[in-house]
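The complex is shown incomplete by one protein chain, all other protein chains being positioned as in the whole.
By letter and in written order, the chains are A, B and C; residue numbering begins at 1 in each of them.
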Amino acid sequence: MAAHSPEQLNQDVLRPLVRTSWRFYLTGGILGSIVLAALAAFIYQVYAGIGVSGLDRPVFWGFYITNFVFWIGISHAGTLISAILRLTDARWRRPVTRCAEAITVFALVIGGMFPIIHLGRPYLFFWLFPYPSERGIWPNFHSPLLWDAFAISTYLTGSSIFLYLPTIPDFALVRDKAKGWRRKFYGFLSLGWTGTPRQWHRLEMAMRIMAVVILPVAVSVHTIVSWDFAMAPVPMWHSTVFGPYFVAGAIFSGIAALIIAMAILRKAFHLEEYLTPFHFDKLGKLLLLMSLVWGYFIVAERLTVWYGNESPEMAVYWSTQQGRFTHLFWFMVFCNLVIPFIILSIKQFRNSITGPVIASTTVVIGMWIERFLIIVPPLERKYLPYSWGTYRPTWVEITITAGTFAAMALLYMIFSKLVPMISVWEMKLGWRQEAESPQLVTSEARLTGAVPSADLPAPEN
Amino acid sequence: MARQWGMVIDLDRCTGCEACVVACHAENNIATVGEDQAARGRAMHWIRVERYWEGNFPNARVIYRPVLCQQCGDAPCEAVCPTYASYHNPEGLNAQIYNRCIGTRYCGNACPYNVRFFNFYNPVWDKPLNLQLNPDVSVRSVGIMEKCTFCIQRIKVAEFRAQAEKRPLKDEEFNPACVQSCPPKAMVFGDLDDPASEVSRLAQSNRATRLLEEVGTLPNVIYLRSVS
Amino acid sequence: MERRDFLKISAVSGATAALDACGKPERQLIRFIPETDLIPGIAVWRPSVCTMCPAGCGTTVRVMEGDAEVTRKGQLGLIKMGLAKKIEGNPDHPVNHGKLCPRGQAALQVTYHPDRIRHPLKRSGARGSGKFQEISWEDGIHELVTRLAALSSGQKTAALAIVAKPMRGQRRVLLESLAHALGAPPPVFFQFFEEAVLRQANALSFGRAQLPTLDLAQSNYVLSFGADFLGTWNSPVAQNVGYGEMRQGRPNLRGKLIQVEARMSETGANADQWIPARPGTEGLVAMALARVILTENLRPASAAGGAGELIPGWAEGLKDYAPEKVEQSTGVPAATIAHIARDLAANSPAVVIMGGAPLAQTNGLFNALAVNALNALLGNVEQPGGIYFTPAPPGMAPAQGLPIQPASAYAALTALLGLSTPTTLAPASPPQVLLLDEANPVYALPDPRVKDAIEKIPFVVSFGGFLDETSIFADLILPDHSPLESWIDDVPESGVTQAVVSLAPPTMKPLHHTRATPDVLLEVAHQLGGRVSKALPWKNYEEMLQAAWGPLQKEKGSVQASSADEFWSKIRKQGGWWSSEVAPAAQGRPASAGGPPVSYKEAQFSGNAKDFPFLFMPYESQQFLDGSLAHLPWLQEMPEVLSSVMWGSWVEINPQTADRLGIQQGDLIEVSSTRGTLKASALVFPGIAPDVIGMPAGQGHQQFTRYATGRGANPFKILDPVFEPATGSLGWAATRVKISRVGKGKLALFGGSLRESPREFGKR
Partner (left out) sequence: MKATYGLYPNPDSAERAMNRLRSRRSALGFEVRDICLAASEPLDEYDLGWREQKTPMPWLAALGGLIGGTSGYLLVSLTQRAYPLPTGNMPIVALWPTGVIVYELTMLGAILTTFISLLISARLPRWRKTVYDPAVSEGKILIGVVNPEEATHADLVKTLLEAGAEQVKEYVSS
């Protein structure tokens, strides 16, 4: 097992940036081809008309909006989590934050595409933005869709900066290590960072402010996404619980995504020394908490509807309890509540890495289904029973959906090839502080690899 | 000349003959989508006659209810449209400006009555069926939401004529296609703000109800219950 | 082309589509001299007459200037012409009072139909192969003339057969005179849902062989036996207008509607009370009602007059028809009957109607006579709120004005084709030449002999504008103008209480290289010369119409004019002439043609009840009537009101029956009679008796334009040859069938849930 010195860290973190295995290209090729297929499907849809999707009247929204909500939800992995951890100065966050923040940015980019993909006339999407146009009209600020546009662009800007700032010193590090084009490239990215006291001070100050600002933005983003539904008088959409319900679900799925991403990085880049079972244990606990919170919201929503017993809402309620969505509904509960609870509430499972990963996978699946069940059943059973309908997705929607998952993985892979996936300077800082003040050397610190590996307890797996 | 166009539908007169449905297709250039699309829930009928069964044999009964855009005073479809394609015109109509529509279909979801119809494909008229198209009504292309307009083209023509002849617009001088064709005279159209008009007189009837009032959309279509 | 195909092609040929855009055919088209003086954008309304069904409504057509892509002298080009844009009811017309039914609205698509025959055709392939070649009108007419001349020279003119769809007025006269002048048997005016039985009954009861006019607007109580008078039966628009008034037209007086039928029709769905009596026992119900009225002395038996005398035991108070006695066979509780009988007597004027299925039974005539007697007993005949008989236009022999055709067209047609008939009618010798005018017996008749007989005829000429199952056998097709392009006249048989002549000039110039059939026939007569041209001396149809209807100028009517020309021009503007005096209210006991009493016989059904447990009940489709309108996309996509089905056909099954047989909505069902088998999707239908299977007519065309061909199933084809003996008309509601599930079908439903009540929401 490798010893824990800054030099070692430098090597471990920088290795992926310079060395690339054939596996990487293979995976990249597969993912890329899926993405291309999705692209082709979209082009076909634009050419032939949105009719190639399974959408109909009255189910005007289907897979696309489901993906939109799902990915925006995933995006809460990073910024939100890392911001919370930064503010609470949880030391174990250090190896985690960057993986998380990266997820956010890419999930946002992908999620943000869907409102455009699902348009009847996608080539006119820019009409959503406020700019003085020859049409002599501005967008309608009453529309939640416009709130989305603002919220998402704000969140994207914020989280990109939030991702970039702490990476600057690491870019400088790579610059110093690298030669040739990399030197120039990272030199550019590092903005000529030298590490003067003033630079360090301002950087940390900026990070503190960003952490404070980005939190409410993250919350607002998914609240507004939920309002896309809550603002329409559709049975079981028109509900005040949706804001917090969606935010909780977002954090929930976000953590799950983060755990999966970390596990993959750990294996692919041999970061076992830095991403230890301890982190998975911590995140596992967080996931368990959110799972319970999510369950609480489901109950709160269903129970009030059931007691209210208003026929339009009951129509929707029954279609998920005794109708064509029953099985999907209980499968979702199984994925989001049962599995995570069993795995994460038992220490042995939680401490293993496979445990949290399995739970996270089911959660990601379950949360996608949850978004689908929030959107489609109410539209199928909207008021006047004569105009009820059914929705079945077509291959176009399925391909595009698959494409987004592939795109996410691909972007993340490429990113991990260009940027150190662990914040080197923060790690070093942490080690030094703990080394200098032994009272800090907790089991936590030990697990974060702050002391020579000799003292390390035997790893669980 | 602020008006509030409205309609009264007497469910006791309606016989479900569907004259209104075809009249609407003919007047408003509504495309026929064909069997496969129709089976996929993409048929476009701006006005439909809803049929509900009650009871079982031998005591089965049927209720007919023609449903078209209720031209809500408080329309959910309007506020949610990001491009003002769906907005409230000065005469109290939920106008749909086709050119502004980018096809978010949000209005379709927000509408409690499901009376908004989306062009999933470009409409096709096998020649020379295209000659039947009404030049006063624009033809909608793919990706656009469309809906009942209370035959706004007829309203405009009548208003221009009245202006040209320097006289007030008479209540009975024009009607939407559905009203004009309705054989049992179940539908009456007019200005709800004009106390003299027949429509506002009928709106006072003790049989008057509004569809899904509880949603709070303030519909301008009034239904007269059939009492029996 | 189906939307889906369009997409397939556009998907694969994206690039080429872009190229096409550069070379749009329109760009290359030449422009012809405009055929209109209309101001662009300004609409004019021109009167016309609806020919979609025999009701004879007056219409007004919105015409605007536009560019049409047409062929003139073999050259494709663009032409500015007046184009019909919308059809509305003619507000002045006494039949429909400015209203119009969906089928009338859709008439627009007949003119613009992509599969219209656009020029004369001569058969170039084998019979029925559908291979034709274009010929000139001169050659076409010449061929027809030589054929007819050959007949008359050979003195075999009996060998000329004329089969047309039901029509009245001068076009009918023209056909009749032509046949007569050629010494041929009279033309047969054929349609599947014919009213021979009812006309016969009315002739017997009231001396009027014609359909009744219902004065619903003034009646307080309507009892209808199977008559879908709000949907398709008789004069639907007129009856809808009256119905509206009956319900809510009078302050504090709401007329009631009771419907007796085993399968709920569009009308039954509007009824305050729906009574599913066993098919074939409607006459019993009527008699039981009369019985109650007589025993309770609510009306004197004598009030029925001649109509009553036709019913055995009427004078004795109908002992055999006590409600308790008939309860068993009719399935209608005696209490219900008594209750309705008292209401009938109490709420006068009350009117009783019968139409549709009850007349299509072996005992149909008795059923009709029973209802007539009941009406007479209630004193409804030619009284306000009762039934009237539309008078013939003055100065016109009834034959010229109204159709007197008590014998069924079915019998007449088979006889004309030289086939044995269900009646005493003797088969004629097989015809040598057949003139077809829009009738489609091959589609409409279950009897396969008809098709064979037509195929055997050496020379068949069709005038219809479309290729259908019958005209596909034509050797020569001389396509007619569309109604909007032609002079039309009609004399409504019912739906109005005064004499009416609907008459209108063309509303637009012909779109294609067609010719008005009356003009063609007059031309033929002229070329034949001799007796024929003497019988039909007019140069064109307008002249003939003017000659026939000009004399109306002298009558008191809707048009006052000093000169013949003024009169004519006014008639053209108004869309017809109608007398200013309504039918006179009859004094006392209604007149009767008399005749031997007709006693009740139990209805006979084909197929034994064990092997064929269900009664098959086809009905006239709200969308396509008997199928003659299945080629119009608007009607195909119009959701049939009770089923909400578009673009298809279906069989209606009672929910309990469906459960019992494990049949789900949308399953593919096989319906078999002793005669044949058809497949259609199942529709769970709460308003039908458990032992009855309903099915709409109209689909299942093998050959009828791109929109109707090969779509759905044709119920006529499995009907057994069961007849009403007196008239020989087909008992189309007397076939027993068995059903079985054979797989998954498809239904394009517009409606979602059957029910509105929340209780149902839990159900899957």
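The definition used in the following text is that a contact is a pair of C-beta atoms (placed from the backbone, for glycine too) under 8 Å apart; a residue touches a chain by one contact, two chains touch by 3 or more.
Just so it is clear, the model here is predicted, and its values are computed rather than measured.
Participant: By the document's own contact criterion, which visible chains does the hidden chain reach in the full complex?
Facilitator: The undisplayed chain, in the complete complex, is in contact with A, B.
Participant: Where the complex has a chain not shown, which of A:61, A:92, A:193 or A:294 is the residue touching it?
Facilitator: From the options A:61, A:92, A:193 or A:294, the contact with the absent chain belongs to A:193.
Participant: Among the options A:46, A:90, A:213 or A:241, which residue touches the chain absent from this view?
Facilitator: Of the listed residues, the one touching the omitted chain is A:213.
Participant: Please identify which residue in A:224, A:358 or A:396 touches the non-displayed chain.
Facilitator: A:224
Participant: Footprint of the hidden chain on chain A, which residues?
Facilitator: Residues 6-7, 10, 130, 136-138, 140-143, 146-147, 150-151, 153-154, 157-158, 161, 165, 168-169, 172-173, 176-177, 191-206, 209-210, 213-214, 216-217, 220, 224, 425, 428-429, 432-433, 436 of chain A touch the chain absent from view.
Participant: Which residues does chain B use to touch the chain missing from this display?
Facilitator: Within chain B, the residues that touch the unshown chain are 73-81, 84, 86-88, 218.
By our rule, only the chains that are shown with their structure count from here on.
Participant: Give me the ID of the chain with the smallest distance between its Cα centroid and the all-protein Cα centroid.
Facilitator: B
Participant: What is the distance, in whole Å, between the centres of chain A and chain C, each centre taken as the mean of its C-alpha atoms?
Facilitator: 66
Participant: Please report how many Å separate the Cα centroid of chain B from that of chain C, as a whole number.
Facilitator: 30
Participant: Could you grab the centroid distance between chain A and chain B? Build each centroid from C-alpha atoms only and quote it in angstrom.
Facilitator: 44
Participant: What parts of chain B, by residue number, touch at least two of the other chains?
Facilitator: 37, 48, 50-52, 121
Participant: Would you please write down the residue numbers of chain A that are in contact with two or more other chains?
Facilitator: 48-49, 51, 384-387, 389
Participant: Chain A touches which residues of chain B in the complex?
Facilitator: Going by the criterion above, the answer is residues 37, 40-42, 48, 50-52, 67, 76, 79-84, 100-106, 108-110, 112-114, 116-122, 142-145, 211-212, 215-217.
Participant: What does chain C use to touch chain B in their complex?
Facilitator: Chain C residues touching chain B: 1-4, 6-7, 41, 64, 66, 68-69, 83-89, 96, 98-106, 108-109, 112-114, 230-231, 236-237, 240-241, 243-245, 247-248, 254, 256, 264, 266-267, 269-270, 272, 274-276, 511, 622, 633-639, 641-642, 644, 646-648, 654-656, 686-690, 706, 711, 746-751, 754-757.
Participant: Which bits of chain C are touching chain A when the two form their complex?
Facilitator: Residues of chain C touching chain A: 7, 10-11, 14, 644, 751-753, 755-756, 758, 760-762, 764.
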